[in-house]
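Presented below is the structure to which this report refers.
With one protein chain removed, the remaining protein chains of the complex are shown where they sit.
Per-chain residue numbering starts at 1, and chain names A and B are given in the order in which the chains are listed.
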Amino acid sequence: MEEIVQTPIWLDLLAVFVGAISGALLAVVRGFDVAGVFALAIVTGIGGGMIRDVLLNQLPASLDNPWYLGTALAGAAAVFFFAGTFQRMGAVMLITDAVVLGLYGIVGAEKAIANGLELLPAILLGMITTIGGGTLRDVLTGRPPEIFQEGELYAVAALAGVVSFVALDHLGVALTLSVIIGSAITFGLRVGAWRRGWRAP
Amino acid sequence: MEEIVQTPIWLDLLAVFVGAISGALLAVVRGFDVAGVFALAIVTGIGGGMIRDVLLNQLPASLDNPWYLGTALAGAAAVFFFAGTFQRMGAVMLITDAVVLGLYGIVGAEKAIANGLELLPAILLGMITTIGGGTLRDVLTGRPPEIFQEGELYAVAALAGVVSFVALDHLGVALTLSVIIGSAITFGLRVGAWRRGWRAP
Partner (left out) sequence: MEEIVQTPIWLDLLAVFVGAISGALLAVVRGFDVAGVFALAIVTGIGGGMIRDVLLNQLPASLDNPWYLGTALAGAAAVFFFAGTFQRMGAVMLITDAVVLGLYGIVGAEKAIANGLELLPAILLGMITTIGGGTLRDVLTGRPPEIFQEGELYAVAALAGVVSFVALDHLGVALTLSVIIGSAITFGLRVGAWRRGWRAP
């Protein structure tokens, strides 16, 4: 591997923002008070990256750099004041989420590779990065985690993208191309599951 | 900041003891066997500080120093033999818990600041320290976490105290005064919610 992806901070923050909105929306639907809305936004937004960094034995980026928490709080505040708008934007949210799902998993796997992990562990860490926050959100609110909901192609789509990226990168394909192909695969599977009803076996 | 709070060990241990009793009492109410009572006491007593230390990329104090576990076991044993007494002391327990809720959050935030974290992450870490153990307890027993129960002013009270402490400390107010004001705010909100029915929006 000749290049290393410097995790672009804007991608991390976009993932945090999208995650925070998803967590805050669920909190609003459940009728949580203001503390619950902000707590669930933070957990969903920064939880996945935090678990990744803890597993890599590093201080979590979200504790090192206050922009992460600021972004999660901004997402929570947006939902607190404009919950209705976000709920009407269901399709936009789903598409943004499908983009972030793939990209964030790839960033997680790349960070693992850059820290010297081999391919299988890197794939696992990418998956934990991209689905960890949502899983924490579901566990804390007593929902069955999204990764176990049959037919959503959620985990499968993320996994297909991360595996493709790691394989292409390992085979020497240019980094940008590997990122684009990997996240396009995740995006395609997610949107296909939504529009066409694709299912996993 | 001129001074650093050496986390006073007695405060850590008091928080462990109060947490352990709260966990053990829940286990007794649920009809868990002796292993369940001790397990839930340990989780509730040392869970929050353990998560804090893991996030700070340190060996948890509760693994480094056997007094933490000894205190949690003492709390569990006290409940195992005198559960009825503790249940009749509901008001005493609530007041002790309100004191510890504020102090432990402040200690967590202070430890974060002493480790070089900025204000927002320090506040988050203080919150995780003080509500982490109870949240783990609730997740393990399948209860909706206390932080999401509307109207208890639990998270809100803890947050108000931690934020006040961090702000006063940052503005240069003497450390002891900052600690006293911060924990008084948490204490007042919790007791007000209990006696007067104060609610969050």
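Remarks
The definition used in the following text is that a contact is a pair of C-beta atoms (placed from the backbone, for glycine too) under 8 Å apart; a residue touches a chain by one contact, two chains touch by 3 or more.
Values in this document were obtained by computation on a predicted structure and should not be read as measured data.
Considering A:A61, A:V79 or A:L159, the position touching the chain not shown turns out to be A:L159 (whole complex).
When you scan A:I21, A:L56, A:V79 or A:A109 for touch with the missing chain, the hit is A:L56.
The residue touching the chain not shown here, chosen from A:V34, A:M93, A:A114 or A:V139, is A:V139.
The missing chain lies against subunit B, touching residues 27, 30-36, 39-40, 42, 50, 54, 57-60, 62-64, 66, 69-70, 139-142.
Residues of subunit A in touch with the missing chain: 54-57, 112, 117-121, 124-125, 135, 139, 142, 144-145, 147-148, 150-151, 154-156, 159, 199-201.
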